[in-house]
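The complex appears here without one of its protein chains, the remainder shown in place.
Which chain is which? They are A, B and C, in the order written, and residues in each are numbered from 1.
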Amino acid sequence: MFFASDNTSPAAPEVMEALIRANTGYAASYGADEIMTRVRDRIRTTFEAPEAAVYLVPTGTAANALSLAIFTPPWGSVFCHRNAHIEEDECGAPEFFIGGGKLVLIDGGHARMTPEGLDRAISFTGRAGVHNMQKGMLSLTNATENGTIYRPAEVAALTAVAKAYGLPSHMDGARFANAVASTGCTPAEMTWKAGIDVLSFGGTKNGLMGVEAVVIFDPAKAWEFELRRKRGGHLFSKHRYLSAQMEAYVTDDLWLRLARQANAAAQRLSQGILQVPGATLQHPTEANAVFASWPRGGHRRAQEGGANYYFWPFNQSLQGPDDALLSARLVCSWSTTDEDVDRFLNLIR
Amino acid sequence: MFFASDNTSPAAPEVMEALIRANTGYAASYGADEIMTRVRDRIRTTFEAPEAAVYLVPTGTAANALSLAIFTPPWGSVFCHRNAHIEEDECGAPEFFIGGGKLVLIDGGHARMTPEGLDRAISFTGRAGVHNMQKGMLSLTNATENGTIYRPAEVAALTAVAKAYGLPSHMDGARFANAVASTGCTPAEMTWKAGIDVLSFGGTKNGLMGVEAVVIFDPAKAWEFELRRKRGGHLFSKHRYLSAQMEAYVTDDLWLRLARQANAAAQRLSQGILQVPGATLQHPTEANAVFASWPRGGHRRAQEGGANYYFWPFNQSLQGPDDALLSARLVCSWSTTDEDVDRFLNLIR
Amino acid sequence: MFFASDNTSPAAPEVMEALIRANTGYAASYGADEIMTRVRDRIRTTFEAPEAAVYLVPTGTAANALSLAIFTPPWGSVFCHRNAHIEEDECGAPEFFIGGGKLVLIDGGHARMTPEGLDRAISFTGRAGVHNMQKGMLSLTNATENGTIYRPAEVAALTAVAKAYGLPSHMDGARFANAVASTGCTPAEMTWKAGIDVLSFGGTKNGLMGVEAVVIFDPAKAWEFELRRKRGGHLFSKHRYLSAQMEAYVTDDLWLRLARQANAAAQRLSQGILQVPGATLQHPTEANAVFASWPRGGHRRAQEGGANYYFWPFNQSLQGPDDALLSARLVCSWSTTDEDVDRFLNLIR
Partner (left out) sequence: MFFASDNTSPAAPEVMEALIRANTGYAASYGADEIMTRVRDRIRTTFEAPEAAVYLVPTGTAANALSLAIFTPPWGSVFCHRNAHIEEDECGAPEFFIGGGKLVLIDGGHARMTPEGLDRAISFTGRAGVHNMQKGMLSLTNATENGTIYRPAEVAALTAVAKAYGLPSHMDGARFANAVASTGCTPAEMTWKAGIDVLSFGGTKNGLMGVEAVVIFDPAKAWEFELRRKRGGHLFSKHRYLSAQMEAYVTDDLWLRLARQANAAAQRLSQGILQVPGATLQHPTEANAVFASWPRGGHRRAQEGGANYYFWPFNQSLQGPDDALLSARLVCSWSTTDEDVDRFLNLIR
């Protein structure tokens, strides 16, 4: 019953097997390994983007910060939701890699921006010329921090606003697989066909040990990315171990299968919680995370029974009357089992 | 016959087994995993440094740049050898993480600084007050880029110069194991007992997939390191996979055993090359790399026979008379076998 | 009738005379001039702060950015009002000089923060440890961007919130003179006695050509300031010309006399506008700027009559019915005359 985060889950067996296979003999370093050639090809095929530049980095923060840095000058503003990972959970990595920059925060229910909110923020930025930070780029997170998703048409509506100002668009896809699995769209429909210029294609939260791909749909930025990756300390010498993980991930749709399992577990969990008298959802369950409230008594039994999850927001307490509602975030992963979910539901009921 | 770099070698079997063991069930993320607790303890014991702060990062460039950044302000100078990895092979990562900085380059034979050369460079720096970059810190590489080593007394002589100016000292130990194995000293003797304040304790080149420890002997800098690591994108969520590799590395002296194998292979190679008529060494073979010259004919046969290594410097050619001497760098790793070495020697003879 | 900004006004005659006097013979450079010694003494006396470090820089943006940079690490958050000059009008200079940083924006009427709003913002920041930008410092603007002021007790209430979290406080005093003149308090009461650690003591908007003093009440930060000033390109070689302006400014309370003139002109203007039927103030007139609405007809006559000022917000138009209210910002300076004001009032009435 580990629902604290998808990053507490292990690597998928296919991934471990790929690592073992890769650990034979000598291999060219720094991304010149043969596995990476196959990874590049497969990701290009998966995204129907034969020209895309594809790179591997070890963390989502690196993927995001590097993706933003190649498109945003030091005086550029990045337009993102107030709850975006790049704002809340990266200790200023975007500003560090951009060499300045400013995140302009946009409100919106369920961690989703609206085109109107985005347009307002962009049009306001840089209105006084040289005195202001300039318009930079859009960054949206899909699936969002609230376990909701943007469907391709919603992505397209946001990037259209950005494009109207000449701005590029980034998608933080730490949970991209969950978003694609949820909608049933193709990776291309969710990204470049919807106006995305660069994607952080997450693997770590979805069955890898620590690999994210950055997919740059316009390869003109490739060399700058390589320099920034190296100088950020993110170019692996024994790169084959990143490649091997990613190859397993994009082979036979493993990434989608793992995400579907996680999403299905979240659905089971979400629907089960709603059976508890008084329970409500804070956000619709569209990917692999459930944001729900139920009575304190159920929380107490769950935590005494060994369930592991966060109150959301943090500052709530098990002390107090049993029937008061407390809210929580519960994140499922590829390794969450029906048994885990059902044990949990039995505790809170 | 892969002598291009130690980073083309695979991970040691003990490391892979540790990864497999670690891949079970759920684990706390971001370094709060139990394996990391053991790693920290073991490294502290290994270095006789019960207060040391110990962190894991995925690359040597990250280890070095973060180590320098916690001790050097943006207006600080880092004193290093002209051939140091931080100068030649990190695309400016130190300057990026420091937020400025300047590497002051010191000459010296076999990639080693002398105390006199260091003293001259430090005393010259910052002599005109606010107009100059200020004195910052010492960084030395051990084993060096030329396959030589600093013995503990030589390290102490250099750090004593730095300390006379109040400056801290960093050791880039990407090949620390090779240096310790070569001298037979203890890790403590090579580091804090010789005046080192922070060590990049390399693992990747010596049998890991991609893990380096940073050992900060003064824990007052620990929190700043954590913030810089996070904001540099180097804090792993599934940290257990770094921890597991490092635990294997520091268990039963695996790190020293692997380094001894690499050093022994280099000795066998070096001595064999010297049997070739006309052959000479550019640098003494003290760790796991051989820098040697031998006639072009031998190079031609070696490369036709499948040997993999770099001319050093790069700009030499197989075209030309057979008896002209060409120089090369040959790097051995834990996985270099006697058979590899002997096949190579048979080709060049 | 130049009400566009106080920075369109000329230098005061006393300042020009001081420049002429300073332009004789040779003088030590880089701040070692004798005039600077007197300036330092006089500012320390004026602020009852005999230990304060005092430096001169040419622009308000430099004064602010350097003041913030010596107190905020690259991962630190600066808490300021959403309309602060550092957020809206410096093209990211704070982030540039800090080497990252993040401005956390706080709402509040009339460009003033409340202690409650500040407390909420600080307590929220850094709540998830290493994942977040950390709490950094408070920056408040006095007089504010809306022509209002913080009285010493209000300043003290805000810095008390910051201090409760161990955070230092900066005052952007581009219009410090106007704030002090408005309240009648002493400079010490407005700053260090109210918890301010560093002040941008503005001169340019109030009769100088281009000089601001930075007053650092804790001199421990002095040397870092000097290095950052130099490396920011803000250390003048012919420093005497900055010193001379500032000496005139702080001699015989010139700075206060000029600010009183500007404030009095704003009062006359504000009260005159309120005589216009339908006119209202957006913000109370407490310093040298008036934010007011009056019917479009009056705006049309004013602008046809040669008055120079900004609509506030910008996106309003002279096209449309005469009786609709349009809002404007009108800034007075030391050189605004009663005649200017009265001519203007005659036009809009």
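Operating definition for what follows: contacts are C-beta pairs under 8 Å (C-beta built on N, C-alpha and C of every residue); 3 or more make two chains touch, one makes a residue touch a chain.
These numbers come from a predicted model, not from an experiment.
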Omitted chain's touching partners, listed by label: A, B, C
Residue of C:His110, C:Lys163 or C:Arg231 touching the missing chain in the full complex: C:Arg231
Among B:Gly100, B:Pro115 or B:Pro284, residue touching the chain not depicted: B:Gly100
Hidden-chain contact residue, picked from the options B:Asp6, B:Asp33 or B:Glu90: B:Glu90
Option from A:Gly100, A:Gly173, A:Gly233 or A:Gly272 whose C-beta touches the chain left out: A:Gly100
Residue numbers in chain C that touch the chain omitted from display: 2, 5, 7-11, 16, 19-20, 23-29, 57-63, 65-66, 90-93, 96-97, 204-205, 209-210, 227, 230-238, 241-242, 308, 335
Interface with the unshown chain - residue positions in chain A: 30, 73-75, 99-100, 130-131, 134, 224, 226-228, 230-231, 235
Residues in chain B touching the chain absent from view: 74-75, 88-92, 95-96, 100-103, 127-128, 130-134, 314
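Here is the rule we use: only the chains that are shown with their structure count from here on.
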Geometric centre: closest chain by C-alpha means: A
Inter-copy rotation, chain A to chain C, in degrees (Cα atoms; steps of 5): 180
Distance-maximising chain from chain C - centres being C-alpha averages: B
Inter-centroid spacing, chain B versus chain A (mean Cα positions, whole Å): 34
Mean-CA-position distance for chain C and chain A (Å): 42
CA centroid of chain B to CA centroid of chain C, Å: 52
Multi-chain contact sites of chain C, meaning residues that touch two or more partners: 74-75, 100, 130-131, 134
